Structure formats: C-alpha cells, structure tokens
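Written out below as structure tokens is the structure these notes cover.
A single protein chain has been omitted; all remaining protein chains appear in their positions.
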Amino acid sequence: MNNGDWDRLTRRSFLKGLLGTGIGILTGSFSLQASAVSPITVGLQVELTGGLSTYGYWHLKSARAAAKKINSEGGIAGRKVKLVHEDTETDPATGSRKMRRLVLKRGADVVLGSQHSGVCLASIPVSRRFSVPYFPIGEATQITGNRGHKYVFRTNYSVEAHAQSGYSWVMENLGTNWSVIYANYAMGQSALKEWSSRLQAEGGNLIQSIAVPQGTDDFGPYLQKVNSDKSDLLFIILYGPDALGCVRRAGEMGLNNELEVFGNTGSVEALDVDFPGAEGLWSVTNYPRRLEEIPDELKSFNREFRDKVELRPDGSGPGGKIVDASHFWVPWENLHLIKMAIESSGWREKKDHPRLIKQLEGISLQGSLEHPQGEKYIRQMDHQGFHAQYIQRVEEGVLRIKKRLAPDSGEYEPHSSL
Amino acid sequence: MLPIFAGRFQLVLFTEILIWGTYALSFDLVFGYAGLLSFGQSIFFGIGGYSILYGLKLGFGPGVSLLVVFLVACIAGMVIGAAVVRAEGSRFFLITLVGSILFYILAVDNSWLTGGTDGMVVPGKFLGLERYYYLVLAITLVLVGLVWLLVNSPLGLGLKLIRDNKERARLLGYSVKKFRVMAFSIGAGIAGLAGGLYGYTTGFVSAGFFHWTKSADAVVWTVLGGTGTVFGPFLGAGLLTFVRNTVSAMTGKFYTATLGLLLIATIIVFPDGLTGIFQKLLEEIGGSSDE
Partner (left out) sequence: MEVISKIAFGLLNGAVWGSVLALLSSGLNVVFGLMGAVNVAHGSFYMIGAFTSLVVFEGLGTFWPSLAISPLVVGLLAVLVGAIIRPVRGKTLVVVMITFGAMLTLQGSALIIWGGRPRRLPLPILESFSIFGSGYSYYRLLVAALSGLVLLSLWFLLRRSSLGVLLRAVRTDSQLSQSIGIPVQKINLIGFGLGGGLAGLSGALIAPLVSLTPDMGLRIFATVFLIVILGGLGRIWQATLVAFVFAATRSLATAFLDPTKGLILTFFIAILAILFGSGTGE
C-alpha cells in the first residue's frame, strides 16, 4: 500500500469513528449504567396478531420482564440488553420477513423465536444465512431434526419429546385402544405419527385416526366416526380453539361419558377450561397453570417469577387473559441462558458465535428464579432441550397436576448430528 | 435501480420490490391488456416457486431451473387458460378465485410434495444479497422490455381490441380464445417466474405461495399503480411493499384494511391509478407551457 491508501484508510476510519461517536452521543447509547460499550440486541419474534396472539402477549411480557431484571442487575457482561420485537402475525411468510427485518434492519445479535412452527421453519434458513443464533419455541420435531442447524437451539420440548415422555403413562392409565382425531397438516400428522408409533410398538391398538381439515367448524361428522365400543381413549391432536371446539362438541354428544379424552399440548393452553364438556379432560403441559400445583422445591422461585410477569396464582393475568403455561416461560429462561452463555464463553461480537454455540451445547441447568420451569439440559447432538413434563386433568373447572415426568423420559433418537 | 446501497435490509427490500412488481405485471397483462379479471395469479406464483425447488433438487443449475420455471408456468397457464377463458367477467373472476383456494388446499394437504404450510428449503449455496439483487434486476428489465414490446405488437393491439370490443374483434377475424389463452399463459409464466425468483432468493417455498391473499395483492397493487400500463404494477407493488416493510404501523394488522380502503378509493377517485395521476400532472406541466 502506498501513502495515499493509508491516508484514505485512516481518514475514513477516523470519520467513521467520529460519526459513530456522534450517533452514539445522540442516541444516548453512551450511558453510565450498564454499558460503556454497545448494547446486546436481542430480537424477539412474537405472535401479536392472528391465531396465536394470546401466546405472543405472554412471550413479549416474559421477555421484557427478563430484560428488565437483567439490566437492573448490570446487564450481560456489563452491556445493556436491548430487546426488539416484531409481530409474525401468526403467518410463516410474514414471520420470515420479520426475521429478516430483525436481523438486517434492527441489528439483532441473537433472536428468540416464534411459537408457530411454520414461522420457525421459514426463519431457520434466515438464521443460517446470516449466522444468527436462533431459539425457536415452535414444537415441530424437524426444527431440531432435519431442518435444524448449529445456530438453532430449542430449550423446550419437541412434539416427539412429548410423545416419548408421555405415551407409557397414557397407555398405563387411560387405555391402550386409541381413537385419534387430528389436524390434517404437518404438526398434527407428525404428532399422530410420534404418539401412535410408540403405542403400537408397545402392543397398543390405534383403532382409528380421523383427519380433520384445517378450518373445520363442524366437528360433529368427525366425532361421529369415533368407535366408542372398541376404544378406551379419544386422543385429540388439534390446536387452540379447534381443540376446545372439538372437546365441547364431544361433550355435547356425550362422548366424554363413554371414553377418556386426552389432548396434547396446545389443546388447553391459554384457554378457559371451565365448561361442562371439559370436565375430566386429560392433557400434557410443560408447566402447571396454577401456582399451587407447582412442585414445592420450585414454588418460591415461581412466586417471584410470576410476580414479575404479572401472572396470578390461578394462571390468569391482566384483563383475565389466561397464560399459555407450556411456553410463556421460555423467553425468560432463554434470555438468562444467553446471559450465562455469553458471560462464560467471553462472547463479544458476531465472530465469537462459535464460542457461544459451544457453551450452549450440552448445557445443564437447575431450577431457579432464572429457570423457574425447573431442571433441564440441552443435548449436544441436536441442540434439543429436555425438561420435566406434567400430566394434568380438568377437575371441577380447574387444571390439576396428576403426574410429573422426568426430563430424561423425553429423550428420543436424535434426527441430526450437529 | 441504484446498485449502491447503505445496507443489507435495503438490498432485500429492493429485490422484493422488483419481484412483486414483476408479479403484479403478470396480473396487469391478463387484466389490464386482455381484460380478464384473474384472481388466480397466486396459482402460478406457487407453481413457479415449487418448480425452482424441484429443478434445483434434480440438479439443474439456477439458470436452467429459472427457464424451466417459466416454461412450466406457461404451460400450466395454457392448460388452465384453455379451459377457463370462455367465461366472462365475474364468472372468470370467480373461477380463478375458487381455483386459487383449491390449489392452496391441495398444496396444504399434500405436504409430501409441498411441505404444506411448513414448506421446504430451496437447496443451493447462499450467493449473497447483492448477486440476488442483480439477478432479479436483470430478469425484471428483460421481462419489462419484452412485455412492452408485446403490448405494442400486433398481439398486444389485438388483445386491446378484444378487451374493448369483443364482437368487433370477432368480426375482424380475431380468434378471441387464442389471444386470451396466449395472454393468460404469458401472464402465468411471468407470475411463475416471480414465484421462482422469490423462492430462490429467500431460500424457502411453502404452500403459502398459493394463498388467495397473494392473488389479492397482485390485483390491488396493479389497480393502485395503474392498470393497462407497464410501470403501474411496479409503482403499486413498490409503494406498498416499501410501506409494509418500513412503516412500523403498517407492518402489522393495519395492512389488510388499508389495502381495502386504497382499492376502493383508487377505483372511485383515481381509476387510472398512480400512473394516471402522474400523467395528469405531466399534462398540467406540459399544458401550462403551451399556453
């Protein structure tokens, strides 16, 4: 390089530095509190409108509460946490567009993901393309399977983990002859496969599987097909209000008097279970909705955690909104997980991502205020998390926990090797 | 069309604007020039998206795959067009709308082929946002050029005649059906190419490509920009895509309602769309200097 180039270089970087400082002063990122350096930007994909908007409400709340707590305690490695969020509108195309926006426009260093599996699957290529650590919450097994990659970490259960953990209990306690009614698209089909393959491997009988197209309003004709003579259990794999609509119609038709009824996750989340047809409904959950059902050793952490997130002991929040117990804790825990991983690995900027990833792989956590859902670990091979799961039942209009299943009960054969 | 950008986000945004403009152009060709109110452009957008997926999966290079995309979509357009162009006005609209819904359902239900709403990842190395931008820019310019030539050619003139006065065209010896099918299939090809480009540059295709709201977008953008023009679709698509991605209030739930109101307002107040407004402005300026 000749002198001219050097001059140009130093001049340019000087100007850049001046500009940067100027902007920094103007935007106030030079504050005395938790950062003398730039903040760490955490992106958040949330469903604020559309079918899963009740989930998004809680996820945003829980993420904000975590960021507030972390910043008041000095931030992450002395740097402030800046939380930026985008609404996925519960739509995969919009969700992946928002992911690009978070990464390219809003400068997210890491992204906490969406509840919607379609959004997650559409966003994973973006996370890979721009090398951004991504923490999706959606349950589709492929997220940490054949569609995953090393920048993707999921701390909560996949559909297969739920099945692996829960199927023996269901077979022992509710029956081995199942009639399954399921949503006829990817999620429903995969849940059907995961649960019924295990049922059949243990000698149980899949009496029938009834596919329900998306957008069905009238469950009557589908429920008519249920063979209540041969079956012990009506297994419902539907999501949100569809699940409850189906349960209501089943109650109306008197099916819940003839069979046990079991719904997988998503069947009661964020929904009111206090109506006649719901009585006796079984389901799985990652976290008890009501404080009194939480295991004693975790109660004190959860009192404090729920207080910070404005969640009442009965599982409702501001405006009577009911919490999506299975997943609302994930952003809170993930933010604390990221903090811990950044501080232990010495991560400073994008090029340090491999260090961050190494730190996260195989990590093991205990129940605490930072991890109120309880002990968990992330499997190194596929970046899938394992934690406790609970069987619950609707009794007298409220959800009661009937059984806790240990974290390793959900372990299944990994579908990828990262 | 500026090649120098401040950031990656703007690159992605402009690439998208070009793709959506092309997509809207496909609708304009079918409606603005041929007079067929097609609510089914999303059908071909989806076909295009999945064609590039499978083209690349089968091992063809991007160039060949994009060509295949155009051809496949064109042929699909020819087949579907031959069956439906006989329908008039609102019937045609209805068939294409129902068809669009039907294709979406088919795509969702056959997730072995399409991945359903979860979609499938498009194979291939990420070549960088700039390369994608230049690719899309090049293709768009070529397409716009071709369409411009087309609408000013005998074919284009024939289409306009058929659109404005079908009986007279028939008397003059034009085969209404042939011209319409041709227009519809070229429109299908362009919509398919837009779909293929979108799938290729984002690396992802899903059943959502077929959703009727995508057909609606093409309609509204074109009407807003000005039907029967080559640049109108780009104006409309560009404006709305830009607003949707940058104005935070518009990125969310206000988009659909705003779209609806814009459509009504445009039809009632500015039937010629934005290009109409520009033209009027130009006339004013030009006119005043005459005086």
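We call the chains A and B, going by the order they appear; numbering starts again at 1 in every chain.
Basically, a contact is a pair of C-beta atoms (placed from the backbone, for glycine too) under 8 Å apart; a residue touches a chain by one contact, two chains touch by 3 or more.
Bear in mind that the values here come from a model prediction, so they are computed numbers and not experimental data.
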{"item": "Of A:Gly75, A:Gly204, A:Gly240 or A:Pro407, the residue in touch with the unshown chain", "value": "A:Gly240"}
{"item": "Residue, one of A:Pro213, A:Pro318 or A:Pro354, that touches the chain absent here", "value": "A:Pro213"}
{"item": "Touching residues on chain A - with respect to the absent chain", "value": "49-54, 89-90, 184, 211-213, 215-218, 220-222, 224-225, 240-242, 244-245, 248, 252-254, 275-276"}
{"item": "In chain B, positions touching the absent partner", "value": "37, 83-84, 86-91, 93-95, 97-99, 101-102, 105-106, 109, 212, 216, 219-220, 223, 253-264, 267-268"}
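In this section, only the chains that are shown with their structure count from here on.
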{"item": "Centre-to-centre distance between chain B and chain A (centres being mean Cα positions), rounded to whole Å", "value": "36"}
{"item": "Residue numbers on chain A that touch chain B, as the complex places them", "value": "48-49, 86-87, 89, 91-93, 96-98, 100-101, 104-105, 117-118, 121-122, 124-125, 129, 140, 142, 147, 184-187, 189, 213-214"}
{"item": "Chain A partner contacts - residues on chain B that touch it in the complex", "value": "7-9, 12, 105, 108-109, 111, 115-119, 121, 126, 202-204, 206, 208, 245, 251-253"}
